[in-house]
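So the structure is just underneath, and the comments pick up after that.
Only one protein chain is missing from this complex, and each of the others stays in its spot.
Labels A and B are assigned to the chains in the order they are written; within every chain, residues are numbered from 1.
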Amino acid sequence: MSAAMNTPWDTATSAAMNIAMGASSDTPPGSAPIGAATPGRLSLHGVSKRYPTGTLAVDQVSLSIAPGEVHAIVGENGAGKSTVMKMLYGLEQPSAGDIRLDGRPVRWRTPREAIAAGMGLVPQHVTLVPSFTVAENVVLGQEPRRGPLLDTRVAIEQVAETARRFGLPLDPRTPVSRLSLGEQQAVGLLKALHQGARILMLDEPTAVLAPQQAAALMTALRRYADDGLAVILITHRIAEIREVSDRFTVLRGGRVAGSAATRDVGEAEIAAMVVGRAVVPRRSRPSPASERRTPVLSMRAVAVTDAGGRQTLEDLTLEIAGGEILGIAGVEGNGQGLLADVLAGLVRAERGQVSVDGVPLRGQGDAGIRAARAAGVAALPEDRLHDGVAPDMSITENAIANRHAEPPVVRRGVPGWFGALDLGGAARETARLLRDFGVVAASPEVPIRSLSGGNMQKVVLAREIALAPRLLVASQPTRGVDIGACESLHERLGALRDSGAAVLLISADLDELLALSDRIAVMSHGRLVGHFAAAEVDARRLGLYMTGVCHDPAARADLDAPFTPAEPCSPSASVTPSAPVAPSARSALSAPSTPSAPSTPSAPDEERLP
Amino acid sequence: MTSAAPPAPRASRRAGLTVLLRRVGAGIGTLPLSLAAALLVGFALTALVSDEPLRAWLALLTGPLPEFHLGTQGWELRRVVLFGAAIEDAITLALLGLAIALPFRARQFTLGADGQMFLGALAAVATSLALAAWPAMVVLPASLLAAMLVGGAWGLLPGWMRVRHGASEIVTSLMLNLVAVQLFRLILSEWMSDPGAGFIATPLLPPAASLGALIPGTHVSAMLIAVPLLAWAAQAMLDRTSAGYALRAVGQAPDFARRMGLPVARTVMLSTALGGLFAGLAGLHVSHALLGRLPVDLPAGLGYEGLVVALLARNQPRAIPMAALLYAYLRAGGQAMERGTDVPREMVLVIQALIILFVVSERLWPRLAEALARWRSRRGAPAVETVEPSPGVAT
Partner (left out) sequence: MTDTWTLVVAGLVVALLRATTPILFAALGALVSDLAGCVNVALEGLMLVAAFFGVMGAVQAAELWPALPVSAHALIGGGAALLAALALALLLAVFHLEFGADLIVAGIAMNLLAAGLTVFLMASWVGDKGSTATLVSPALPALRVPGLAGWPALDLLVNGEGGRGHPLPLLLAPLAVAAVWLLLQRTPWGRWLRATGENPAAALAAGIPVKRMQYLALLASGALAGLGGVYLSMGYVTLFQADMSAGRGFLALAAVFLGARALAGTTAAALLFGASAVLATQLGALAWRPQLPQMLPPIVTLLAMAVAGARRARRPRPATPEISQRP
């Protein structure tokens, strides 16, 4: 990476800026070419992190990574992976133990110090400045300067060069707000590489990528490692470990539960290390065939555009009968969120009809939500902490949220809105609910944020089914939920289905979808591209449809619709000039071959691939 | 991570003090600490410029207290004027505090109490003057209604603009304050000014409109009883009604509230309108109980002091009367201080500002406690639980 011209003015300005900004790096970032003979063995020795609240997030973790190695850190949500990564990036400091680079203890108080030492981070939720371009985001913090002013031209040149060198075709001039999630992730990766990272950390990078893009990313990472970088991959997907890592470390409950070279261990053993016990995925009982199949939910030719233009729904037709679960599979960002919002009443369909039990849903905003609830729609929102609960209110207050203006929560006698609440009765009922669902809490009056993710979700589910809904829209219901609560939630969903309600299950967890659903529809680009009976499809096939490799143009998910035929699989006609991804992608599934970019080529107005 | 040796008894007392400080720093107990700190800093400032800081502070702290005298006819209350002023102020401030606290609970940071108060007062005076011939039973409720309606309507505006146009209620309420004050002056000087008065003001209010004095010699009226009742009612509404629940939910978790089907728009508008209603009442108190008329140069800015009261009470309606009393007492003390010594009463403004700062600084006392703990541990006392890292030492 070429350095900016070093006139005395530049040096003086840089020095002044550095003093003002408190940087303390020896080597200016971005100056060390990768593959140089600089050693870079990173190791953690007995590192612990205890937060001021008392939580012990990381407990005496020791591990080491050498240059040229791809090391996976595995564990479930809450096992401490993110905390370790934050400590390796200067966002947190260890409470005990130390981090060593080449045997020398290091202590990074700010990300700036970590970056200067060669650490690079691609976070799970990529943090970019929306109004800046790709180049501006990539050089943010280390902008090339001409005197005291920015040198935009040099910045664009340098970023284009880095992008080319690392095989990430992105146009430096594109405003970041116009990129898809996958492309934004690539920008994050580009940024870390441009900053001269020698130790690259990626936190759940494939969460927003389709299987084929994920495979391409893995290939790229392998190449970087072969070139001399050390790569730390934080993930909870065992398949990824098998595919790309040399060694892995399993974290459970903040401790190291196991560590090995990847080729020495099988998938089942890794899973056992992660979970701590043998887990046998259970299929829920197949639903009793119902003779009268009238749809509870009916969506016909629904089309919507969301304001940012990032998500759309196109010609969506689906129906769910009482007593069945329809699963929606698809890479995040292909319209599932919008679908959930339409059903919740938040967004109105621009074309087509949505109806529940024959009652059309036509509203939007506050009124639309109320109409949907009145029609019998309940929802488990995707962002639990933000949309599903009021974290600082008590469990009781959360549990009555959807019934706060009606009896029995409201005492009879005083009219409507200024009605008095029967708090004692609500508390008793909540206590009973907690017992029923197996939630252990000090009392119903504690703030709900003190509950774990799984327990919180149980309360949310209990609240939603308390009103005997006709349709439950469950978005990522077991995200961030521990395995025990997972099983309990799955049982409850099954029970709800058995009681005659319709359930729409949106999930990124294909195992969950396959285990719970009766039928599965695949969404891509806001359309349905596949429709299957859950018992007749597997994850591999779903993956093909999720990425546009296969495409069923006639896919509909109403009750009479045929299932997508097994073979042949025709590629989507709407996949654009970057179609070269398609043929090599198919081979990428069986064996990662030639490296291909994890995102589309550069012209900013081109149609976005998922 | 923690040192293993059990602390010695003396050390454990010191350690206990640190833990206590930390707990105090975390709980509501910081309020007296903040007050004390603010008074201390104010005292230091006064000492810099005044010749008699101690006398000034004594006047500040005890000035407003009345004196009980055992006279020839039994117990008498003397020196009531300042004491009465404190109570009157407290009533106005309590109403203004409610005017700010209720919208705040719904996350509406509207600072419009000033404008609402001005217009509410104007409406009340206009009503009283118009109905001058009627008996008190008609005039007073009509004026109350006028004050509440106009104040409530003006308070509704920022909420409505927030709901309908997504406009920041901070800016809209500030702008509406400016408009209200100008409107007040315009209407008063154009249509309501008393030609007979020596200065631009409305005519004196008719006797039917006066709220009698509970404590003779002061302007303390029946509002003294009304205010705690109103505060209690507001608290009951918040805690025990559907509307109050919706208000709190919208304030604490707005997206959650919306998805639960709570009437968010209606709740936001209700919260700011209620705030305006209370500010209108404050205006009526000023015009009907305190001044007896409305001058054109009624000083603006009291609404912001309502903010302090709301803060002191942590936006809990039931705590507002006490917070208002405390605050008003300080202001009256300032007057006593100014009268008796060479320290002007604007020092009280400085103290008020400091109180605000210390009360809302969430991390001030915990950080102080931690600094104290670290200082102690460095002086050799065995460390209680620290979160200091020990590089290279694996426990």
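Just so it is clear, a residue touches a chain if its C-beta (ideal position, glycine included) is under 8 Å from a C-beta of that chain, and two chains touch if they have at least 3 such contacts.
These numbers come from a predicted model, not from an experiment.
Asker: Considering the full assembly, with which of the depicted chains is the omitted chain in contact?
Answerer: Among the chains that are shown, those touched by the missing chain are A, B.
Asker: Could you tell me which of B:254, B:275 or B:333 touches the chain that is not displayed?
Answerer: Counting the whole complex, the residue in contact with the absent chain is B:254.
Asker: Looking at A:129, A:261 or A:495, which makes contact with the chain not pictured?
Answerer: A:129
Asker: Just one of A:46, A:141 or A:228 touches the chain that is missing; which is it?
Answerer: A:141
Asker: Touching the missing chain, which residues of chain B?
Answerer: Residues 49-50, 107, 109, 111, 161-168, 170-172, 174-176, 178-179, 182-183, 185-186, 189-190, 254-255, 258, 264, 268, 304-305, 307-308, 311, 342-344, 346-350, 352-354, 356-357, 360-364, 367 of chain B touch the chain that is not shown.
Asker: For chain A, which positions touch the chain that isn't shown here?
Answerer: 17, 20-22, 29, 89, 91, 110-112, 115, 121, 123, 127-132, 136-137, 140-143, 145, 148-150, 191, 305-308, 311, 337-338, 341, 346-347, 364-365
Note that in this section only the chains that are shown with their structure count from here on.
Asker: Based only on mean CA positions, could you tell me how far chain A sits from chain B in angstrom?
Answerer: Centres of chain A and chain B (C-alpha means) sit 45 Å apart.
Asker: Which residues of chain A touch chain B once you look at their complex with the stated criterion?
Answerer: These residues of chain A touch chain B: 45-46, 48, 50, 52, 60, 93-98, 105, 107, 344, 346, 366, 369-370, 373, 379, 381, 386-393, 397, 401-402, 404-405, 410, 416-421, 423.
Asker: For a test of understanding, state which residues of chain B touch chain A in their complex under the given definition.
Answerer: Touch list, chain B to chain A: 1, 237, 240-243, 245-246, 248-249, 252-253, 255-265, 387, 389-395.
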